[in-house]
Structure formats: C-alpha cells, structure tokens
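Here is chain A:
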Amino acid sequence: MQYLDGKVPGGSLAEKWDRHRMELNLINPANRRRFSIVVVGTGLAGASASASLAEMGYKVKTFCIQDSPRRAHSIAAQGGINAAKNYANDGDSIWRLFMDTIKGGDFRSRESNVYRLAQVSNNIMDQCVAQGVPFAREYGGLLANRSFGGAQVSRTFYARGQTGQQLLLGAYGALSRQIADGQVKMFPRHEMMDLVVAGGRVRGIIARDLINGDLEAHAADAVMLSTGGYSNVFYLSTNAISCNVSAIWQAYKKGAFFANPCFTQIHPTSLPHVSGHQTKLTLMSESLRNDGRVWVPKDSDDKRTANAIPENERDYYLEKKYPSFGNLVPRDVASRNAKQQCDAGKGVGPTGRAVYLDFMEAIKRDGKEVIARKYGNLFDMYRNIIDDDPYETPMMIYPAAHFTMGGLWVDYNLMSNVPGLFVLGEANFSDHGANRLGASALMQCLADGYFIVPNTLAGYLGEAGNSDVGPDHAAFNESIQKVQARIEKLLSINGKRTVEDIHRELGRVMEDHVGVVRNEDGLKTAIEQIQKVRAEFWENVKVAGPADRYRMNLQKAGRLADFLEIGELMAVDALYRKESCGGHLREESESEDGEAIRDDENFCHAAAWEFMGENAEPRLHMEPLVFENVELTQRSYK
Partner candidate 1 sequence: MNWYKFLIGSSVGKKMLMAMTGLCLIGFLAVHLLGNFMAFAGAEAFNDYAKKLHSLQPYLTVLNIGLLTVGLVHIIVGIILFFENLKARPIKYNVYKNPGGRTIGSDTMPYTGILILVFVIFHLLKFTFVDKSVTPIYQLMAETFTNPLWVLIYVIAMVVVAVHISHGFWSMFQSFGINHPRHMPLIMKLGLVVTFVFGIGFGILPIYLIIIT
Partner candidate 2 sequence: MTTPKTIDITLKVWRQQGPGDRGRFESIPVKDVDIHCSFLEMLDFLNEKLILEDKEPIEFDNDCREGICGTCGAVINGIPHGHGRGMTACELHMRKFNNGDTIVVEPFRARAFKVIQDLMVDRSPLEKIIQAGGYISVNTGGTPDANAIPVAQEKAEEAMDAASCIGCGACVAACPNASAMLFVSAKVSQFALLPQGRLEANSRVLAMLKEMDACGFGNCTNHRVCETVCPKKVSIRHIARFNREFLKAGLVGRLSLDEEEKI
C-alpha cells in the first residue's frame, strides 16, 4: 500500500488556487501548437476542455461514441447548475457552497478541490451566459434561481427542465467553432479501446471507427478522459445506452488507480420497471416529492390496485420513520427505504419493483390546476411512458442508479497517477465525495473543462515536454493487436445467450447487493456471482458480427465485458469500506434506529485500487482526507 499525494498546494483554502496558478509552468502561446492533446468524450467536461484548449492554441483531437458531440449524456441533465453568485441575496457564498458540497459528500472529498470548485462556479455562469445559454430569467431580465435538492439557499440556475442540454449546446458551440477553425479534429462515432502508456507516461489512445471497425492509433502529448459515469453496470439506470466504463477501465488496466468505485448515487424518483424488455429508467424530477406522499400496501403481495387499497391499509413508511423530514428525506434515504419495502414483498406494479407516490391529497388540498401547473409536464411524461393517469391513480416510482462518484483517482491538477493522463467530469473520482448534491455535477464538469485543466495541463507539459513517440511505435501496435484479439474472441464464442441477457443478470446482482444497502454477506455473494456471470459471458455469449461494419451489439459486448470487471471491483471496494457513508448504507454500520454511521477513524480516505493483473486481487492505496477548515459531523434526518 502507498499513501497517495493529492499535490494540494500550500496556503489558506481561499488562496490555494491562485497561488497554484502562479507556481505552475506556462506554455508560450506560440509554442502551444506543438502540443497535441487527445480528448475522449464530448460531454460537458470533454467539450469544454476541447474548446478551451483549442482556443489557447493546442492541437486537439476529440473523440465521442455518438454521431455528434452534442449527444453526449450530459444532454440529459434536467435540474440545474449551482453557482455561488448569491444573486438571491439569501446568504450564499463561495464558502457556503463549499461547505454544502463537502457535507453533501459526507466528508469523503478533498477539501481543496471542493473549495476551488465553489470558487470557479461563478466563472462558469459568466461563461455560459456569454455563450448564449438561455437560462431562465426574472421579469426584470436578471437570472432566475431556485433552491434545489434540499439546499437552504437559492443558487441553482436552470434552463427549463433542460439545463444539461443547454449547457452542453453552449460547449458544443464553442467546440464547433474550433472544429471549423481546424484547431480541433473531431472524431464522432469513434470509441476509445485502449490507452497507450510507455516509458512512464501516456502516449495516446487506440480508437475504433464504429462505422467500419478500423482500429486507429492516435499519439498525443497528453490524454484527457472525460467519458462520464458507469451507472450502466446496473443495466437499468438513468444513463444513456452508450454510457460505459470501458475508457477508464482500460486506463485502470494500464496503471491508473481507480478510486472509490463503490460510491454510486441511486436516485429515488425514476420511472418504475414496467416491462421485461425495459432498457432504461427515466429520471423524474425530485421536486415531485414536495407534494407527493410515498406509500406501499401494509401487506406484502397485495395485488389490489392502488385506489382499491383503503387508507388504513397503506403504509406511509417515510412519514412514519422520519417524522420531521417525511417524504423529503435525502435521495439515499428515500432510495434505501423504497428498496427495502420492495425487498419485503410490498413493491407494487407489474414487476413488484415500484412504490407509490401519491398526489391525491395534494390535489384535494390545492386543486388539480395548481398541481398541474407545478408538475404538468412530468405527469404528461409519466402518462406517456406508464400509460396511467397520476391525477387519478398514484404514480409509481423506483430508485435508479444515476451517478457514480467513483472514478479514476486524480490529484489537484486532475492528473491521474499515470503522467499525462488527465481525467475530467464524472469519470474522475470527483469532488462529490460519497454523495453528490443536486446540480453540482454539471458545475464540476464545466469547472474541470473550462477552468481547471487548461491551467494545469501547461503545468504538466512545461515539465514533461513533447512525447517523442509516434503512432507507429511498438506500444501502439501491441495495443492494436490486443484489442483486435479481444474483438475476435468476442465474435468467436458463439454461445447461447445475448449480451443483453447477461447484462440484465449482472444488473440484478449489482442492484441486490451493491446498491444503496450493503452488507458483508451480500457483497461476498455478489463477488462470487459476478465472477460466475463473467465466466458465463466469456463462454456462452453470442455476439453478432462482422466487425468491419457498424455493429451496436459488438460494441455493447465489449462494454459489458468491462462492466463485468468493474462490478467486481465495486463489490470489493464496498466490502472493504465497512462504514455507511454518503449514498450507501452498510448494514453493519447502522445505529439501532436505522441511521447510517460513518466511520471517520478508519475510512476517512479515498480508497484507490491498482490493477495487479487479470484475476489477481487489486492492490489498495489510500489518500487520507485532511479537513483543516471544516468540522466532521454526522448527518441525521430524524
């Protein structure tokens, strides 16, 4: 084991970032064009980084899986983005945003990073407004704010229910401008298959042209991975179909440490499971819980329809258990309880994986119009997907894997332990600690891409200089061969089960044992089961070819192969972390009345795992988390 150095600069919290920028190397504007940078991913993190670096003069190559950079999954974020502008004059400040984020992350993030995030949050808003992002406005023409995810202040900026989309389109516009200028070469419909590391630094990537299957070598002086989160390991999640772990997983296998893989956020208000062929859990705004009451039937296996169940046979479990917060308990508490109810057989709906979110009382109290004005579009969406009228019968909701706080370990410069490999956005182990606040992910992705990495990259390049290795180097060849062999292997198995089928099985294991509630036995079972499913995959999967044509099935197979590995690492990490913290409850670390107990004595660190070879146990490294400016407190929602 090794203690990792986060390279946190000296000085007081507030001056660290300024000071650090003074100390970092600079690259002369005229020299920047001699450096080539590969950016993988065009979500908020990747698009903003590509555009910013290209504007500065670097030669950038940018890759994404979708047919257009605009379609990265950041597009789906609905709620909003935080910034410490204090426009609402309600006591917000950089310090408060910092405190809220640290607390929200349950004290499992790096203080200095989080403070910097709060600092640059204001620049992000300025930048996005200048780009023409149509944020909501007050009548006087100034920006509107709302309070989001239980925050005590109104600091969330939003563009209808499409904030992520609008922010991404802003970054995409900036990126498009650089593509037109020839500063960025864009590679859509390309998937990164491998990271090339040689001579102690990153050398480039291997990408696969998804249209014709060609494997391409792209050498670079630095590589930025901004490939998003891996919630799809659960099969059903709020993520898009192409969201994957593969890019960062290949980096992990090339020596980058994977930190806190088990930290996932399960969102309580997604649409429920209604069909066996379901591939996606659509997220619905959390605001629904402001007026909806959550309940299940008192008796398990109650097959009556919701309206047929009389009041006294309904169990409003959240109101009962958490009298002061009621239905507004935090995401993880709501998710955990819903899951427990369903596990106890009280789940409702066709698959028994749903709980009711009932608006009947609110409608009676406020009238249908008021409710329609507040939630009309959500109700419409629900009606379309579920074919049920929430004005007449209670809605059904279910928790869904939503965000992964875990990711590749990075230092204060957002560089992993592999020199030259930067990791941005959801793909890094991030500033969200063990749980992410609503509207903070967008902020973090844009902070990384627009404001942090453009500064810290120069620091690295100034020291390391150009990479002297071209795409014809043996290391690239070796990688291409390895990737080729894996594709051929996948196509040659020719078994009896489809990729989806096996992925569903993995998803069930993950949901049952590595979700919001965990315990030692469950996690051990999970590890065993995942290994079994993985073996089954490599023996009995059937993948459609040929490889020289567009084949979604083949892509999915490759990604599933990696999910089958990260799943195990998540379980290993969860097993190791014997505390309840952030988004998850460890049953061995629970108070008598069901409260989560964090264990600061033993687990106040980021757990970063090193790949030690196929089928070998990964090695654990730690980055101790030091809190000089905040006091560690336990949360309570009773």
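On how the list was made: all candidates are chains of the complex that A comes from, given by their letters.
Following the convention adopted for this analysis, contacts are C-beta pairs under 8 Å (C-beta built on N, C-alpha and C of every residue); 3 or more make two chains touch, one makes a residue touch a chain; residues count from 1.
Here the structure is a predicted model, which is why all the values come from computation and not from measurement.
Candidate 2 is the one that touches chain A in this complex, out of the options 1 or 2.
Of all residues in chain A, those touching candidate 2 in their complex are 48, 51-52, 55, 66-68, 70-71, 73, 75-76, 83, 85, 87, 122-123, 125-132, 134-143, 159-160, 162, 165-166, 169, 172-174, 176-177, 179-180, 188, 211, 240-242, 274-280, 282-283, 305, 349-350, 384-388, 393, 396, 450-451, 454, 496, 498, 500-501, 542-544, 549-553.
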